[in-house]
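For this depiction, one protein chain was excluded, whereas all remaining protein chains were kept in their positions.
The first chain written gets the first letter, and so on, giving A and B; residue counts start at 1 in each chain.
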Amino acid sequence: VTANGIITLLTDFGTRDVYVGVMRGVILAIAPRARLVDLTHEVPPQDVFAGAMLLRSAVEAFPDGTVHLAVVDPGVGSAREPVAVFTERGILVGPDNGLLQPAAERLGLCEVRRLDREELFRHPVSRTFHGRDIFAPVAAHLASGLAGTSVGSLCAGLHPLPMPAVRRAAGALHGEVIHVDHYGNLITNIAAGEILNFPADRVSVRIAGVSISPVSPSYAAVSEGALLAIIGSWGTLEIAVRDGSAAGRLAVGRGTAVTVSAI
Amino acid sequence: VTANGIITLLTDFGTRDVYVGVMRGVILAIAPRARLVDLTHEVPPQDVFAGAMLLRSAVEAFPDGTVHLAVVDPGVGSAREPVAVFTERGILVGPDNGLLQPAAERLGLCEVRRLDREELFRHPVSRTFHGRDIFAPVAAHLASGLAGTSVGSLCAGLHPLPMPAVRRAAGALHGEVIHVDHYGNLITNIAAGEILNFPADRVSVRIAGVSISPVSPSYAAVSEGALLAIIGSWGTLEIAVRDGSAAGRLAVGRGTAVTVSAI
Partner (left out) sequence: VTANGIITLLTDFGTRDVYVGVMRGVILAIAPRARLVDLTHEVPPQDVFAGAMLLRSAVEAFPDGTVHLAVVDPGVGSAREPVAVFTERGILVGPDNGLLQPAAERLGLCEVRRLDREELFRHPVSRTFHGRDIFAPVAAHLASGLAGTSVGSLCAGLHPLPMPAVRRAAGALHGEVIHVDHYGNLITNIAAGEILNFPADRVSVRIAGVSISPVSPSYAAVSEGALLAIIGSWGTLEIAVRDGSAAGRLAVGRGTAVTVSAI
């Protein structure tokens, strides 16, 4: 795809420091016309899985040709490779530690290149901040139209992110919570399509010892403060409390088991 | 007014998730040249009143033709209407639940349209995320120059936001705290103009059992750590502590009564 000049940013750098600001400066020094768009900088520190889930849930909304720069990089300075991933719809730039893989699958993975053209980097390259010295400059060059073949040599593929699978057994689906959002909504890995295999009025969702039935069409279908199950904006089953926090109500978090069955 | 290409964003989505990032992607896919400007994304979850006060205090600073996209929407999926509000100075897009009304009054309300042209929406339209599926696409089309008449049919008006009124009795003004800011400043609903009706050196402000007099011309007019009353940047009476937090000192918050009287 042809770069459209947009670069999204997703990191665990937080917003109290100027690390993200510094990356923006490095990008604009190379690509003065780039459009910078924040996804989030509040991935929990070094939590590659959380970053990967958030990145995957965001990339589809962007127009073709967007460059997605993502840095959650506990192994900075170690052997993990810096890569650019070319997909049918856009380009991903970051460490090859699982962070980019779910998003790459969603956008249609084409090829992966190791970032080994040092003339593209900011020098001297630090051992602690590849976001500034490697990933931001390469993303800026790609957003400016540099050919993918110029950023480095071909790799066999991406390291996969270990993903919790949904298990089907005895007519039930066994999944889990993969993200807790700002509202306390519990987002699961059980796809909307899987739920449709159950009779709509006889589906029961079980989490933390509580059963919820049926799946609601909207928050407004239940009374204020009620617990509900719904197909959420991630396209998967979500457990929520209307105008409240399901994570708080049930005192659960990521990894909590969720079972869907027919009544 | 003619759209100037700027879209401001105000939500209660927080910054830990990628919900705001997804809205930005949806907007840029429709309006690649739009200028996106964040007001805040930290409106307390589902707090329509807080969102309305913040939106009203921000909109005047923007140039004519700005589109203001605001989403604090506890009723998403229910009967509240999605609307676009055309004013003398700009356009507001969001749910008709009171959120937009104070800002619309401030900018000079002209007409309100229900967003019922589904061809403008992102499909499928979810039941949980109208920010992404309805409000962002419509705001993007409006910022790109789509005529207001094309977004939907005329409504009679906006639902009003229940607002605490300032009461005048026995030569005194009885108002309240409508917002506590990041510094702990207590912003009231008592307009600067009302205070001018009192003799400058004989005004007394009473809050939480404490009297403050006179109204200070600046923070620097009192010593460090002192409590003061001042006309703040919202154009209303504010209670502050120099280089400190009035909310912390007085242990009060939104809704606290404030009385202005002559000594």
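Basically, contacts are C-beta pairs under 8 Å (C-beta built on N, C-alpha and C of every residue); 3 or more make two chains touch, one makes a residue touch a chain.
The model shown is predicted, which means the values in this text are computed figures rather than measured ones.
Check A:R56, A:R132 or A:H174 against the missing chain and you find that the one touching it is A:R132. In the complete assembly, the contact with the undisplayed chain comes from A:V22, out of A:V1, A:V22 or A:A226. Here the missing chain is touched by one residue of A:G75, A:P214 or A:G235, and it is A:G75. What subunit A contributes to its contact with the hidden chain is residues 13-26, 28-29, 32, 36, 45-46, 74-79, 126-129, 132.
Looking at subunit B, the residues touching the absent chain are 4, 6, 8, 10, 15, 35, 37-42, 54-55, 57-58, 61-63, 66, 181-183, 217-221, 230-233, 238, 242-243.
By definition in this document, only the chains that are shown with their structure count from here on.
For the pair subunit A and subunit B, the distance between mean C-alpha positions equals 31 Å.
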